[in-house]
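Attaching a single structure in C-alpha cells format; questions to follow.
All protein chains of the complex are present and in place, except for one that has been dropped.
For subunit A:
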Amino acid sequence: MTQKLIIIGAGMAAGRALEHLFEQAPDAYDVTLFNAEPRGTYNRIMLSPVLSGDKSFEDIVTHTAEWYEDNSVTCRFGEKVVNIDRTAKTVTSDTGDMLSYDKLVIATGSNPFIIPLPGHDLEGVIAYRDLEDTNTMIALGDKPDAKAVVIGGGLLGLEAAAGLALRGVDVTVVHIMGHLMERQLDEAAGYLLRKALVDKGITVKCSANSKEILGENGKVKALLLDDGTELPCDLLVMAVGIRPSVALASDAGLATGRGIHVDDQMITSDEDILSLGECVEHNGDIFGLVAPIFDQAKVLAKTLLGEEAAFVNKDVATKLKVTGCDLFSAGDFAEGEGREDIVYRDPARGVYKRLVLENDRIIGAVMYGDTADGNWFFGLIKEREDISEMRDTLIFGPAYQGGDPVDPMAAVAALPADAEICGCNGVCKGQIVEAIGNGATTLEDVKATTKASGSCGTCTGLVEQVLAVTLGDDFVMPAAKSVCGCTDLTHEDVRRLIKSRELKSQPAVWQELGWSTPNGCHVCRPAINYYLLADWPLEYADDPQSRFVNERNHANIQKDGTYSVVPRMWGGITTPDELRAIANAADKYDVPTVKVTGGQRIDLLGVKKEDLPAIWFDLNQAGLVSGHAYSKGLRTVKTCVGTDHCRFGTQDSTGLGIKLEKHLWGSWTPHKLKLGVSGCPRNCAEATCKDIGVICVDSGYEISIAGAAGMEVKETELLCKVATEEEAMEVISAMTQIYRENAKYLDRIFKWVAKVGLDWVKEQIVDDLPNRKALAERFEISQSIYRTDPWAEHATQKAETYQPVANLTLEAAE
C-alpha cells in the first residue's frame, strides 16, 4: 500500500520538496498538503515586484491547481493544522478533521515578529509576509494622500517602502540602527542606499526608536517615537524580523530551540516527522533566505525515499530587489585586526565597492551601484582563493584579470565552471553550460532544466550571459527585445507599468522607469505616446512631436518629399458631389497622380506640404474628411453591396460597414486597423484577410479576427457569431479596445493574437459579457476625444505651421 504523507504548510520549502519527490518517485506517497493560506505555493520572494506593480500575482504562482492535480496531491488550502498526535500518528485541522499519516513533514515557515508596542493590535498594523499583506499595501496606494510608516530598515522593510512609494504612498522608514540594512551593509553602502531611497521620495529615519502606536476608533493614526516625534500614518508595516513557527511542533513534544531541531537528513526528534524551511534549526542555525532551504528540499525528498543525503549549510549572499538600488553583500565585513580593505568609489555614478581581505583571502564583499561582479567575489570567498597574484586589479572584477580587454561578456566567460550563477537555486555555471549542451537555447529552457533564475530573478542577466557566451551567435540576447536603447524594459513591461503605476505623462515614464536618455528616441517616443493616449485618453494629450512624419502631418510623405491625400469614403460609398470636389482639388493643386486604392477610395498623390491645409479645407467644404490613410489607426471598412443590390446578399453589409467606419474612425491603434464586411459567404469584401472581418449570414454575423494580407498572408479566425447588428458593433468595439489596451506598438492584430492566444481574447470579449461592455465603454470614452477630423483642425487652426518660417530667397546673397 502506498504510504500516506502529510505536509503542513505549502510554502516555498514544501513546494520545492514536492517537486524533487515527484521527479524521483511520482507514486511513492499519497500526499495531502495543508496550507493556512487559502492557496498553494507561490514565489513569496516576488511579492515585492507584485507590490511595486512589476508583476501580477498570477506571474508568481509556481504551483498551479493543474500541477497539484497532475501529481495527485490532495490539497487542503485555507485549512490550518492545529494538533499533531505522534502516538496515534494523526493530525487535526481547524475544521476538526483528523487524518492519519505514515510520514509527516512540517514546513510551517516563520511568523513575522510584531514588536509588542502599545497599539500593535490596532487595525492597520500589518506585517509583510503574504499576499494579504501585499494587497493591503496595494489598496492603500489607491487612497489619495495616503501615508504609511514602515518599521524596520532591513531587506523586507525597504522592499515594502519602495513598493508603497511607487504606488504613490508617502512613506517613512523608521530604523533603530544607525544605518540601513546594517547586517548586510557597511556605513558607506548604507549611506548610498539611503540616498537612493530618499531620491525616490521615501523619508528615512535612522537611530529612531518607536515608543507607541497611536490610534483612533480602533484604527492606527500615527507612530510616536521616543523623542516625541509623531509620524501620522494610515498603515503601519512592521518588518523587524521573523520567528520560526514552532508552536505546533513544540506542542507535540518535538525537540525545538529557536526552530524545530533537525539533523542532516531533515529528520526531527521523531523519526517519522521531517521538517524544513524557515521553521527549522540545524546545528544552531536558522534560515531566512531560500538558497539553503532549497538545498534542504533536495535532502528531504531523498530522505523520504530512503536515499542517503546530508544537508550542509552554506554561505548566502544578499541582494535587494528594489529597482535602482543595486546592492550586494556577502561574508564578513567588520573591521578587525589583520584585516585590510580595498575600496573603490565612483561618486558620480553612485558606485561603492569594498572587499575585506584577511591572509590574502577575501572574507567579505559589499557593493553598491554596480554589483555585476558580486557572484565572482562571492565565489572567491567561498573557495577561500588566494588572491595575492591579482590583488592590484582585484576590485575591478574578473574582466580585468589576465589583461583581457574590457568586455562585459568577458567577466562571465572568465568564470570557472563551478562559479555559482543562481544563488537561490545553487546552480553553477557548469550546470547551465551542461543544460545548453543538452539542447537548452533560451532562458526558459535553462530555467526549466536547472531552475536557475526561477526564484528571485536577480541572476537572470547572468544566466543570459552564460547562454550568450556558450552559444555565441546562436543566442540572441533577449535584451534586444527591450523597447530600444533607452531602456531595458520590454514593450509589455512598459505597458503594464504605465497602467499599474498610473504614469500619465512622458516625463513620468522617463523618470519612473529609469530611461537612460532625457526624452527617449525615435523608437520609443511614438510607442510611449501611443501607450499613454490609449491608457489615459482623458488625462494625456497626444504629442505630435512624438509621431512619425505621416501622423504628424496627417498625410503620407512620398520619396520626393511631397504628400498623398486620401479623403474618407464611408464604407466605400461616394457621391457625384464628392467626386467633383476631389476632381476640382486635383486640378487646383496640380496633383500629378490620382489613384483608386485597395480600400475603396481615392488617393491624390504628389501634394506639396505647403498646400496641405488648403486642399484639406477645400475637401472639407464638400463634406470630405481625413481617411487616416497615414495612421496606425482605423483605415477603412471595406464592404460589398449587400442586400440593397446583390441577389446573394443576406444582410445590409454596406450599411453595417458605414456604421462601423463612423463608429471607429479617428481611433489610434497599435498598428493599422482594416476591416471588411461581406454580405454573404462569397466574401466579395475579402473580409477573411482583414484585421477584423464580418461575414453576414442568414442567421446573423460571423465576426473573425487576425487576418493578414501583407508580407504575410493569413486567413482570419472565427471570434464569435452574433444575431444582431448592435451586438456586432459592440463586439467589434470591444475587440478594438482590447487590442488598443494590450498589444505592443506596431503589432497588427494577427501578431498580437499569436502571442496572447485566440482563446484568451474569446474569454475576454465573447464569454465575459460585463467585460465586453466595459471595453466598449472605454472605447467610447476614448472616441469622445479622438472621433474628429484632424484635417479640419489643421486647415483652420494650424495652417501657418505648414509654411516655412522665413524665406531667404528674398535676402541678398552674401
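In this section, a contact is a pair of C-beta atoms (placed from the backbone, for glycine too) under 8 Å apart; a residue touches a chain by one contact, two chains touch by 3 or more; residues count from 1.
We take it that contacts and distances are computed from a predicted model.
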* Asked: For the chain that is missing from this picture, which UniProt protein name fits: "Glutamate synthase", "Secreted protein", "Assimilatory nitrite reductase [NAD(P)H] small subunit" or "Cytochrome-c oxidase"?
  -> "Assimilatory nitrite reductase [NAD(P)H] small subunit"
* Structure fact -> Missing-chain contact, candidates A:Ser210, A:Asn553 or A:Asn742, resolves to A:Asn553
* **Contact partner of the left-out chain, one of A:Gly241, A:Gly461, A:Pro544 or A:Gly606** => A:Pro544
* Asked: Residues on subunit A that touch the omitted chain in the whole complex?
  -> 517-522, 525-526, 544-549, 552-553, 557, 559, 561, 801, 804-809, 811, 813-814
